[in-house]
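Every protein chain of the complex appears in place save one, which is left out.
Up next, chain A:
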Amino acid sequence: MSELAITVLQFGLLLLLWILILSIIAAQGRDMMVSKRARTRAPRNDAPASAPEAESTPATVHHSGKTPRPRPRRLVISEGPLVGTEIELGSIPIMLGRAQECTVVLDDDYSSGKHARLFPQGSRWFLEDLGSTNGTWLGDEQLTRASTVEPGDRIRIGKTVLELRT
């Protein structure tokens, strides 16, 4: 085979390598643009955790409404020994219980040391029981697994009742 043909083929190989790279990048499409797309859709949504779900993790949270609502920002104790206390919610999980290292230390004889955990996911807060003795109640039902808490739902731990407010 002539030298020219071989040289052309060599360049063809380099070209093919870059074609492969470009087609991979083209095929990826918006797969890698996790945050950008989230920004354009919800410019004021300050919940960064919602971005990857929207893009890739399929079907984790069922949204009842089309538009993501703002996440509740306050936790209010409406009954019990600490009635009236308000806690500002950020974007980090909150531990509820009697132990001193909890975020919200409940002065309640019927609550366990580390009783329950409230954690943000997307535009929702989730409540999870941490194996407490007397259980955590959401509305009229006892928690068996992590579930969403809507503003106004009554979270009952021992004698304390907490509510989320926006």
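In this text, a contact is a pair of C-beta atoms (placed from the backbone, for glycine too) under 8 Å apart; a residue touches a chain by one contact, two chains touch by 3 or more; residues count from 1.
The criterion applied here is as follows: contacts and distances are computed from a predicted model.
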- In UniProt, out of "histidine kinase", "Branched-chain amino acid ABC transporter permease", "Phosphoribosylformylglycinamidine synthase subunit PurS" or "FtsW/RodA/SpoVE family cell cycle protein", the chain dropped from the view is recorded as "FtsW/RodA/SpoVE family cell cycle protein"
- The one residue from A:V76, A:V105 or A:L130 touching the chain left out of view is A:L130
- Touching the hidden chain in the full complex, which residues of chain A are there? Just list them. 1, 6-7, 9-14, 16-21, 23-25, 27-28, 31-32, 34-36, 38-39, 48-49, 51-66, 93, 95, 101, 113-114, 117, 119, 121, 126, 128-131, 138-148, 150, 153
